[in-house]
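Note that one protein chain is taken out, while the other chains of the complex remain in position.
Residue numbering begins at 1 within each chain, and the chains themselves are lettered A and B in the order written.
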Amino acid sequence: MSVIAPKFRLGYFLKSLTDNIFWIIVLLTLVGIPAIMIVLFFIDLPVLDGVLLTPFLAFTMMFHPELAVPVVKSLLYSDFFRIAAFPGFGFAALLAAGTIFAERKLLAKLQLRVGPFYCGKFEGILQLMADGLKLISKEIIIPAKADKPIFWTAPVLFVATAAAFVSLIPVAPGWVVADLDVGLLAVFAIIGFFPIITILSAWSANSKFPFIGGIRALHQMVSFEIPLILSLLGVVILTGTLNLSEIVESQSNYWFIAFLPIGAIVFFISMLAELERIPFDLPEAESEIVAGWLTEFSGMIYGLVQLGSYLKLYAFAALFVVLFLGGWQGPMVVPPFPAEIITHGIEAGPITVQVPGLPITTQEMLNGTLWFTLKTVAVIFFILIPRGVFPRIRIDMLLSIGWNKLIALAFINIFIALGLLYAGVLGPGGLL
Amino acid sequence: MTARLPPGLQLEKVDDRIMTLNVGPQHPGSGHMRLIIKVDGDYIVSCDPDPGYVHRGEEKMAEYRNYITNIPHLERPVIHDSCNILYPYCLGVEELLGLEVPERAKYVRVIASELNRFTYTLYWLGIYGIFLGHSTMFMWPMGDREFAIDLLEKLTGARVTHSYFVPGGVRNDAPANFEDVCLRQINYLEKRLKTYADIFYDNPILIARTEKTGVLSREDAIRLGTTGTVLRASGVDYDVRTKEPYDVYDELDVHTNVLKNGDSYDRSKTPWLDMLESCNIIRQALEKMPKSGSVRVKLKPNPKGGNDEVYKRVESGRGSLGVYIVSRSKPEPYRVKLSVGSFRNLICMPYLLKGEKLGNMPAVYWSLNYWPVEADR
Partner (left out) sequence: MGTATGIIRALNSGIKHLAVKRFTLRYPEEKLKFVGDGYQYDPTAGVGIAGYKGRHMLFHDKCTGCQLCAIACEGVAEAIAMVKVPEEWKHNKKSIMPQIDYGKCVFCGLCVDACPFYALYMTNDYELSSFTKEALIYTPSQLQIKPEVKQDVDIVIDDRGATHG
């Protein structure tokens, strides 16, 4: 039976239009507006010039445009924006989506072919949206003997843990979702959750191939956590603090990778193993165990797992940048905000419009974000390239690398760091 | 168990430790064949290959068709190596009917046969790469295969299943400037093949993964009757093109690549070295080919052989491929038997996979140069 589009009839088209409009109006009035009212009941509204900004007052912004900029600024500095948009989930998800697209295009170019090409006018740029829509519209099939509560919650937990990891990374001076004094330790506490979630999702699927994949993932992640932590001890020794923002501040003269290259390499390799990227993608080895612990996931659950994976990739790359490549430090390339606009206002023909509270973001924040994004993109490039170049590694080779060679190299790194510290070259009170 | 089992069946004792994995036809790591693997932790305890998923009865069907109509059928077991599987059939029928093939036809046959070796081996290499998780090694051979397939399309008219060889020669002559295009594309293909060395054959991860796995010693290789690249990777210098030359192979300089160790790494490297050798053979054949001449001997309608039988062998991508034809003075052959390299090499699989780690299974299995469709015929 071939599905050919039925002929166009104006009556059907108008009927479908009015149906859609009807449902949109019904949903807005019966569900949308009450939901907004309830939410506004609970969020703290910002205070401007001593006046509490109610929704009515927000509507008066149409008549008082000079109130617009302070409202936007106060929204930008609120906690909600920080968690949801920048530097939290929204920024990370945007970079993750960009990473997926860039990975497909980069790999295609390396393999002398075209990647996504037809979705979107320019070289398939809307491919991710098409994939997302496809995954949402698919049926989620759950095996009959699977453990249903855990099967449903495991991917959600995965994304939640990845998002918690993202929330600890500082993007610009003062812009971090959770500024903890023991930030680095919290990072490792969160990383310790990932093997548990993987083994839960593998076990709950109640099938042979996910079982093998889950066991392999457990071995891999646990055995590479130790070199990961050890390789960072060099950085902690040199800075004396676990707070991620302060680690970045202390790299203002030099980057740690210049003095601790071995630690950076060990961290990079352990990072590839934690992320299950090729060459370490055994838990998802397609030719041996169908799809490893992801075998039984279909539809949007699979989409959630992919989102979690790529959020983790962004977070690890950002952590590498923060620890070894100097975070947001970099020469100032952003021009300063022109001062006349603050004092005089914007010249628009004969009139001069006064816009109070204008510099919404500071020059340091823009500069810091720019350098951070550039460095993270460079690190992500180096994470993506091995996918096209190396085959998959075997489990016994992986365990021998993780437990023997990387731990030895990490210890050598610690000795180098201690040597540099006690020789008075680096660290507080040192030469640099 | 009080019920009596029918004779011939036995109960299997189930061990708690051993898990049976069905690396079956619906699996990204098996081709179209079923392997029943019993695993103890990470070690394979026993492997039971189960061929026959794509058995079509080619040999039986050949008994109902005459010598010419058999050609589109007998080339289907290996669709991209179709010239090589028709080669012994055509040589056999030519001997039965007493036909003399012209010189130019022999050279064109050699060129087509070597081009088919490219298409088959690159396809095999692509799948070997993806079995090991190397996606680039899947894309590059598939893309480079286009050069050989493009040449075959210009020559024979079809990309795969060429139906090009007939008893008496080939079906049509090469088109006008085929030699120049062929030379240019073969030179570029050789350049591309050499770039595989850096990224695949000298890749330390691949070497660590495939060296010393699935070792087939020289005596075992001879004893089990293996053939083709599997035999040459175990140190035995036997290539049907040099030891039993057919057509014009005795006038061409064919160098056989023999490697010593007999592990998966050597078995994966020998076809690549063979491909580099094929480039030289094609260049020599293009030089020595007579510039004009007929390429086909006219056949009488409904050709019949006498009461005779003939066996001819050819070196295909997988190994020696033999066709045994029995004729009884009728237009149809009485019996056609295909002796294919894949099925002969299949015997090694239970021996080689026992005691291996599960991670080595794809590497060893596919390195035996196994093509499931051909083994099932």
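Please note the rule applied: contacts are C-beta pairs under 8 Å (C-beta built on N, C-alpha and C of every residue); 3 or more make two chains touch, one makes a residue touch a chain.
Predicted, not measured: the structure shown is a model, and the values here were computed from it.
One of B:46, B:163, B:242 or B:284 touches the chain omitted from the figure, and that residue is B:163. Although one chain is not drawn, the whole complex shows that of B:42, B:59, B:95 or B:153 it is B:153 that touches it. Among B:41, B:175 or B:290, only B:175 touches the chain that is left out of the view. Across the entire complex, the residue among A:25, A:40, A:112 or A:258 in touch with the chain not shown is A:112.
Annotation for chain B: contacts to the undisplayed chain at residues 64-66, 68-73, 136, 143, 146-147, 150, 153-158, 161, 163, 169, 171-176, 178, 184-185, 188, 195, 198-199, 202-205, 207-208, 294-298.
Panel shows chain A; residues 2, 4, 106, 108-114, 385-386, 388-390 of it touch the chain omitted from the view.
Here, only the chains that are shown with their structure count from here on.
The distance from the centre of chain A to the centre of chain B, with each centre set as the mean of the Cα atoms, comes to 48 Å.
The touching residues of chain B, when paired with chain A in their complex, are 19, 21, 27-29, 42, 129-137, 139-140, 143, 199-200, 203, 205-206, 208-209, 357-362.
Contact residues of chain A toward chain B in the complex are 107, 110-113, 208, 212, 278-279, 281-282, 285-288, 290, 387-397.
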